[in-house]
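The complex is shown incomplete by one protein chain, all other protein chains being positioned as in the whole.
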């Protein structure tokens, strides 16, 4: 057994297959992938990695299994899946996942290849575990897969607390121990036991407060969008493909962007924090449906058209269309009077949080700081926004920015 | 200047009039009044006092004043009021305030007498402060009174964080520093600056989560109700009146209850934690309006009638009718697009939290554990509840008890 | 099983005999005994109780037993003893133990009577445990008794962390989880496993820093001395004896002191924090051996003589002679190269800490603030100190007071 000291859960005991998995290059690589990517440009202390998060998820999974009375083979598979659940993440975690997914068709939880072959597959087999079963658990399949990936998964419980600890923003500080003690399986579904509507709500609320403050802070969004744009340019180069890029770590990618002439400027901007600024920051009702639902090609076209109309180089315009708000936790199941109920049926907060999320939704157009005026005006025209460039600064003021190292 | 170490705010510097006020018996008495009264029977670590809370409120007031640029005489009055804001509390804080208020007509923030005369008045005058002005600030009067008692007051900011620290329940962990930095006075109103709708929401949500988990936990409610009943009985004795009782501390009251034959049994039950149990625990729609709005005399009559019908002694029945839910923070003011707006106009959460509060509302009837069955059935009859005694246990299950040292 | 939320260890699970013991009046009484007595007059947040501490010690004992692989009957006895280890404490914990011990011959860990009869004895027997064996464990007897009371006991691990949490002084923040994981039994002795000399040192250092800052802060010492004097006076009254006093809680004692005319003044002084001040504060080399080793009667004689010479009433003089420094942890056993060694043999720090403790030792003579001058001079004469009254203020300055809510 290995005991590891963690800044969030104190001592974490790792044993069995999990202990052996720790030593694979695939797991060690997660030490070099930041949990929150460019959020560190907003919250300078947010330098924690997918590695420590993976350990935390493994730890909470072990505790949950023990509370649920699940042991032996089933538990070993779930624990392995918990530890491995993020092994498929590319550099900068979710920041550029959209790009690699578009090129490879695969999300980070599609770990079949990584888990069933190579070092990880070898370790799993030599430890008597079934790699295919582990990969399925990572994807959230089956009864026990809900513990690893689902509305009440331990992933969420770890990241909220960990992100709060490292950013300094207290909103994510949930009572994870309470949550784990109240988990139960009823008719094959993972639920919270009787008397826990509020426990479920607290999870939902924590994420609702962390979202605009941390995860979707506008500076994090801008820098992510710049990183995505740079990664696209890198993939346009002959010597690198998306499958390689997915297996890089943060170090590889940052240096690759620096060394490549076509991406070097973005790399410098990100390194020196001379980021683009908002040219447009529009609310949901002011944006045409066709823009909200635009696919990648259409967005690229929009960007070109805006650049042309504003008379700036194409790389001076980034259009950042957030996906429509969703709220996984709303379908968490809670026992109420002996029946399994979805949280949204029981809690008046769910619908309100949905509305709040819609109000917080923003379409962004970003440009170098001396071009925001021109780009903003052009974008309003091209996208058919209900505002003109002059209004952008007004809208900006109503923003819910909770922290501001910057404009 | 005196520097005091606090478990929540670390070092607190107390100077000027505040330093002199600290030494009055009236302030020192707050060391012997628990902040959360009987909540300590649910959360054993919740033994913090009104004294440390008062220091915390003084500290946050000082920081807020400094951020707002308020100095000199005005600041000194607000700081004194912040330190003194709870000096009028009776033993067990809010637990028996309803009783003393009924007998004296005064709430704890009616501190005119305490602040304008005696030791406190003397200190204030010798420090060049106007006692009447301080008493008005404690009551929340005037522009600066909003800092001491209002929707965005520093009282709330301290108690949420402090109660979280001492109970171990994380929900109250707000970002009080952020709140204080964003306070502003606009047209004489205390508001949160532009961009803080979510900051205001976080305060509301913290209280919404702390309420059922801590402040209105059913065991805390039962023990409070028992304490109120015992205090009523004590006041029926010839040798003590309500004005005296209000000036007692927790120590005086507990020992008085023990020594007095008519209250000794309640004192023992509270001391040994052999509390009454719920005979009825009914939701809002199941309770007739006439019961919800019953005044004290009617409640006493109900209790007698229930006891008679159940054939138990009168002290075996306690009817606990919570007041209808309210939500002070909903009228917090936030700047939005340059205008002062009430939070409830801006936030979809406010209405949802109101609904949630109504769902959490419960009418309780309590009795010794071997009489709950009979008392429950009798109470359902007498109060005209839509449930019969047999249903009580069903209802009980759906409860949102977040912690359970006990039934 | 009962789950209790604790501000230090989060969720504590109590089961079996321990769960039943919780409900006894003897355990519930500990809710009304402050862990640190009058330290709360220095650190206003230090209001935690022996009850929550007892839960914490039970929790750490359970974890230690589980790490050591001790189960069944043996574990159940140790857990019961851990929970009960402070049940013999009188009001204000150690503050007046010297007084009650002098009158009854018993220390707080002499719990034979309390544990083998009455409610506690009944519960233990009905749970199939042997009360005599539990009482012996509380006293630290036998192999497993070392876990409850010894150089490496879990009592110490809990109180250091808990006192740090509640005072706000970080020095007690040890790595208790590490300590518990490294415990082992070798040849019947409780030791720390190989590689833990420093772990043992950290425990020693934590206490060495907490001692002068918290436990022996001069204001805590003064108020304790006043409380002892008042308790002596109370015992001189006909209607109360020492056995009764030992079974009181803080509430009983404070009110008894208030109501009794001979102790009322001390009660008021303690309540209003108008404490005596130091008239003498002398270092070890300046105090004759005969004073350091004086027994109670001699001290009383000294006090009378000083009062007479200073021409002040007898209750105006309190002579506070600390016992000579000791350091239990210095004999902690640690495995080094396969042998059991005492920490003091391995660690150069032990001897240094002993020297530091001797340097910190102080003899105090306390008096009302307007009499310190006269009393100080008289005391120097009577006790044969190497300083005269005028020097007292000099000496005072060199003091290591780390916190100062006051003079």
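First chain written, first letter: the chains are A, B and C, and each begins at residue 1.
Definition applied: a contact is a pair of C-beta atoms (placed from the backbone, for glycine too) under 8 Å apart; a residue touches a chain by one contact, two chains touch by 3 or more.
Here the structure is a predicted model, which is why all the values come from computation and not from measurement.
Novice: Using the touch definition from the header, name the shown chains in contact with the chain that isn't displayed.
Specialist: A, B, C
Novice: For the chain left out of this view, which of A:133, A:166, A:246 or A:277 touches it?
Specialist: Checking the options A:133, A:166, A:246 or A:277, the one contacting the hidden chain is A:166.
Novice: In the full complex, which of A:110, A:127, A:232 or A:252 touches the chain missing from this view?
Specialist: The single option touching the absent chain is A:252.
Novice: In the complete complex, which positions of subunit C touch the hidden chain?
Specialist: Subunit C touches the chain not shown through residues 169-171, 173-175, 178, 194-199, 201-202, 205, 209, 212-213, 336-338, 347-349, 351-353, 355-356, 359, 394, 397-402.
Novice: Going by the touch rule given at the top, which residues of subunit A touch the chain that is not shown?
Specialist: 2-8, 10, 23, 25, 28-29, 31-32, 34, 40-41, 43-49, 51-52, 55, 165-169, 250-252, 254-255, 271-274, 403-406
Novice: Considering the whole complex rather than only what is displayed, give the residues of subunit B touching the chain that is not shown.
Specialist: Residues 3, 10-11, 177-178, 181 of subunit B touch the chain that is not shown.
As a working rule, only the chains that are shown with their structure count from here on.
Novice: Can you tell me which chain is nearest the middle of the complex, judged by mean CA position?
Specialist: Most central by this criterion: B.
Novice: For subunit B versus subunit C, which are copies of one sequence, does the interface use mostly the same residue numbers on each side, meaning over half shared, or is it different?
Specialist: On the two sides of the subunit C and subunit B interface, the residue numbers are mostly the same, over half being shared.
Novice: Quick one: report the Å distance separating subunit A from subunit C, using the average Cα coordinate of each chain.
Specialist: Their C-alpha centroids are separated by 51 Å.
Novice: So how far apart, in whole Å, are subunit A and subunit B when each is placed at the average of its C-alpha atoms?
Specialist: 40
Novice: Calculate how many whole Å lie between the centre of subunit B and the centre of subunit C, each centre taken as the average of the chain's C-alpha atoms.
Specialist: For subunit B versus subunit C, the centre distance works out to 34 Å.
Novice: If I count partner chains per residue in subunit C, which residues reach a count of at least 2?
Specialist: Counting only residues that touch two or more other chains, subunit C contributes 3, 10.
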